[in-house]
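Omission of a single protein chain aside, the complex is shown with its protein chains in their original locations.
A, B and C are the chain letters, set down in written order, and residue numbers restart from 1 in every chain.
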Amino acid sequence: MSASLSRPRVGVWLIGARGSVATTVVTGCAAVTAGLHPPTGMVTETPAFTDSGLPALSDLVFGGHDTLDCPLPKRAETLTAGGVLPPGTATAVTAELAAADREIRPGGPARGDTRSETELITAFADDIRDFVDRQALERAVVVNVASTEPASQGPGSPLPASTLYALAALRAGCPYVNFTPSEGMHHPAAAREAERSGLPYAGRDGKTGQTLLRAVLGPMFAQRALTVRAWSGTNLLGGGDGAALADPAAAAAKNAGKERVLADTLGAVPQGEAHIDDVPALGDWKTAWDHIAFDGFLGTRMILQTIWQGCDSALAAPLVLDLARLTARAHEAGVSGPLGALGFYFKDPVGEGPAGLSEQYEELVRFGRSLGRADGEDRGVRSVRDTEETGEAL
Amino acid sequence: MSASLSRPRVGVWLIGARGSVATTVVTGCAAVTAGLHPPTGMVTETPAFTDSGLPALSDLVFGGHDTLDCPLPKRAETLTAGGVLPPGTATAVTAELAAADREIRPGGPARGDTRSETELITAFADDIRDFVDRQALERAVVVNVASTEPASQGPGSPLPASTLYALAALRAGCPYVNFTPSEGMHHPAAAREAERSGLPYAGRDGKTGQTLLRAVLGPMFAQRALTVRAWSGTNLLGGGDGAALADPAAAAAKNAGKERVLADTLGAVPQGEAHIDDVPALGDWKTAWDHIAFDGFLGTRMILQTIWQGCDSALAAPLVLDLARLTARAHEAGVSGPLGALGFYFKDPVGEGPAGLSEQYEELVRFGRSLGRADGEDRGVRSVRDTEETGEAL
Amino acid sequence: MSASLSRPRVGVWLIGARGSVATTVVTGCAAVTAGLHPPTGMVTETPAFTDSGLPALSDLVFGGHDTLDCPLPKRAETLTAGGVLPPGTATAVTAELAAADREIRPGGPARGDTRSETELITAFADDIRDFVDRQALERAVVVNVASTEPASQGPGSPLPASTLYALAALRAGCPYVNFTPSEGMHHPAAAREAERSGLPYAGRDGKTGQTLLRAVLGPMFAQRALTVRAWSGTNLLGGGDGAALADPAAAAAKNAGKERVLADTLGAVPQGEAHIDDVPALGDWKTAWDHIAFDGFLGTRMILQTIWQGCDSALAAPLVLDLARLTARAHEAGVSGPLGALGFYFKDPVGEGPAGLSEQYEELVRFGRSLGRADGEDRGVRSVRDTEETGEAL
Partner (left out) sequence: MSASLSRPRVGVWLIGARGSVATTVVTGCAAVTAGLHPPTGMVTETPAFTDSGLPALSDLVFGGHDTLDCPLPKRAETLTAGGVLPPGTATAVTAELAAADREIRPGGPARGDTRSETELITAFADDIRDFVDRQALERAVVVNVASTEPASQGPGSPLPASTLYALAALRAGCPYVNFTPSEGMHHPAAAREAERSGLPYAGRDGKTGQTLLRAVLGPMFAQRALTVRAWSGTNLLGGGDGAALADPAAAAAKNAGKERVLADTLGAVPQGEAHIDDVPALGDWKTAWDHIAFDGFLGTRMILQTIWQGCDSALAAPLVLDLARLTARAHEAGVSGPLGALGFYFKDPVGEGPAGLSEQYEELVRFGRSLGRADGEDRGVRSVRDTEETGEAL
């Protein structure tokens, strides 16, 4: 029996598998594994996580759902032309892109799709289980990196697609990560199922730019006893997310997360709005301007402004890899329920936890250490195939 | 015996007592005490320090040294016209300004001053002891808020004035805080004396703007495993400090502190320079622009820029009040040596401690709590008059 | 007969006479006349206009309509506390503020006002004529500096208040200036009357900040053959205008003007939105951030960002004084119809003229010169009292 067979392989099932983030995730994982690039931006590759028992990057296997059908190598080419991927990288890992492409299944509901919600969930869960079986994976993590959905319409309206996928993950016995502001596991129906499933899950809405900054600047003002009077912001972005967030309903979900960070770190929501503008000319590049009006001693009025210019996919992709690894390991270690310790990664974290980035980082490191200690007892004991019954029970 | 007599009063002896910062300290302390303004910017007035046994703001008595002779009420008027102090406030506390003004003694060495260094130290220490005695203070803290000095010239050159004052503080048995980048207690001669004195001391160089930001942004990049390639900055400021720092030798001291924050939080000093420009038109208002070039996943180049527009004196004054109270209480509680736990306030902290602002804040809160616990045993036991022998021994 | 009696006095009738802009206009005119401040920001006080025959600042007499009733000296006090007016200035000219205050009449239509549009116009015109007569003015200019109205609802809906005032100005035989984006003389009904009246008029929407910048940056890109792909902007402002413009209908009128500048200078409207946020904490201070994504040689993507931090009233007031003087003089010189030569001052100018600021400046200077040449023939010949018949004919 070869050594490679003895290494447990872990699936990463991406909802929105042909999008910019997913393409960057697959390309980057292969490129870092091949030594073409250092693992910049991946917290799980820093020394603090060496002993956490995380799956190796080389042991990750990618698949997913998408409603589009542009092949991944083609998508990677487009991202290269747009400056998101460095020249030459996508070409160097074209085999890995093609392999992931073969594991992408049509998402839904498609236009004119007559399947019921239950049928869709079943179909999605079957796709995930097939992936796990065919690839002989020890387990798979489902990660939502699809475009942001409009906020749900309330009781009686159909389940949003993100929630259908979340329920499919539970049914397939897979941990779930929601990197977007879409509802996913936050929907009341899904929330109940999640609790019963005993599976770990994390989310929502990756903290990649403006909100990352807010999570360190908010605490600074609070710790220095400076009174923030107004915090205003504008985000410019193109790409798919720019178009999706130009829909006020979709933007509302995102802005709620941004606002939560301020409320939680400042203790109150200051004046000011947050705009998200679709600027196709910017492509995948995002510019966020923040203007913070605060009072100092004796009411002196002062101002801090920040301008963040980043590539959205390049900011998100390493965090998605971090989350897939941490959540897979948590599942293996028998951790269940909302992973509050992953608040470091999210605008609107599930579970309990601090709001300031530094405290969130400390909690993440503690979590990583606890995953390492779990090793002796139960590493390898729990895998998706052992727990399939749980999934079936949904 | 009246209640007020039983309350121990604490002196705050300001080096540079007629400068913008000192004037704002005296005005602000009186205005907050009188309920004219909330204590915005004073960390020691937040709930975390309620039980630390700190002296009340109303129990602080101000005096100090200065080489200028503009009366404090007049200085406060100028600061009001310049928008540093809010309209009406200085007028409302003119009695307190006049009282502090009466306790200001000529600094030195003056031009043509023929006194030896020892004579100057003795004269300064006598001024401080007179203040303590005349005002019947329990103790006094010496705080350097004078303009930044040029960096010292090395062995054999005369002691910088800031070090003469630091030695005078030790001789008078007073704790010492250096809010400026000047050498003060960092001079080898003073360092030895400080150790022998058993007095607590803190410094140096208050973290009021650009470096405050760096102390939260540096850790953010480190925690997110993002590679900072270049961190460049420009500070524009007028007022006395602008002129002082236009001298490259003085700026060098300040920039060393700024650079230390980056080195300590990022683990390496990135490319980039820091400029300090004297722009008299800006008066006491400081603008700091920072440009941070960093690499994300797969080497994608991203940029963060920050613009901080603040009033230097209004940023410094509440921290000076915090430091005076904390250091006085530490002295009372028998704490001696470098107060590493006050690193939250400084660019280039004495003693040991973390470099990120959040960790520094946690350490500060812990220190505040430990000061509270010290209460039962020894509150009021130690005062400057008990320890005058220590001072004399210098 | 004294010299002062022989000097013709000119009325400035302000719609929104108790607002920040109007208060700053009255305070500033008096303060500059008294030599308390230089005429910074007043183009008509530069050498280019010395020989244009403009009325002296000391010959301007203020009055106006407003629906509020806070006395002008009180309003000036509030503006002083908010940092809009410099300390001491309002107090020094309190007599002039009180004098203007006595000439302010109730505006309308008030809530529950049952007067017809015709009755309102008549009442307003009577107020203006009374002012001219009582003060023995040679003529008066009506200037709209009221808060921005929502865009009009189309045919059949009631005339907006700004148009009622514009018609009142015509009926009173007065030139008219619209410094706001409100409809005023742009309403079809008013436009017809304006033509028949033979009176000069100007507008609309003063170019005070972001659009001023756009009027110089737009031509720069065009002249350098650089392709602007997206021009995005956010305005933060408090004060009355912030609240008024938080209404999307009001903001629409303003943004149309901003967009026109880009269309006219770039030859096409680029991608990007413009936001106007009400941030009460900023008071009368306005911050405008612009982000311009442009292509250079070989499609290289470049970015310019601008941040403008100004006091809205202080930017507007000197332009209002300029416009009142220029329009009064144009009236005196027999110029009639839309004053296209005043495009320098407006986002959405009436008449014909260039869109770039430099060309607009050149045209303004030419216009000033032509006003000077008109002197010999007809200075003083035409006054509002000669032409009252025209007004009556409306």
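Keep in mind that, in the parts below, contacts are C-beta pairs under 8 Å (C-beta built on N, C-alpha and C of every residue); 3 or more make two chains touch, one makes a residue touch a chain.
Fair warning: this is a prediction, and the values are worked out from it, not measured in the lab.
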Option from C:G19, C:P39 or C:G372 whose C-beta touches the chain left out: C:P39
Hidden-chain contact residue, picked from the options C:T227, C:S336 or C:S370: C:T227
From C:A22, C:L54, C:L72 or C:L85, residue that would touch the chain that is not displayed: C:L85
Touching residues (missing chain, whole complex) on chain A: 80-81, 83, 87, 307
Chain B residues that touch the omitted chain in the full complex: 229-230, 232, 234, 236, 270-273, 275, 277, 279-282, 287, 289, 291, 293, 303, 305, 307, 309
Contact set of chain C toward the excluded chain (per top definition): 24, 27-28, 31, 37-43, 45-46, 84-86, 89, 212-213, 216-217, 219-220, 223-227, 295-300, 302-311, 314-315, 317-318, 344, 356-359, 361
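By definition in this document, only the chains that are shown with their structure count from here on.
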Farthest chain (mean CA position) relative to chain A: C
Intercentroid distance (Cα basis), chain C paired with chain B, Å: 49
Separation of mean Cα positions, chain C and chain A [Å, integer]: 51
Whole-Å gap separating chain A and chain B, where each centre is the average of the chain's CA atoms: 44
Touching two or more other chains - residues of chain B: 307
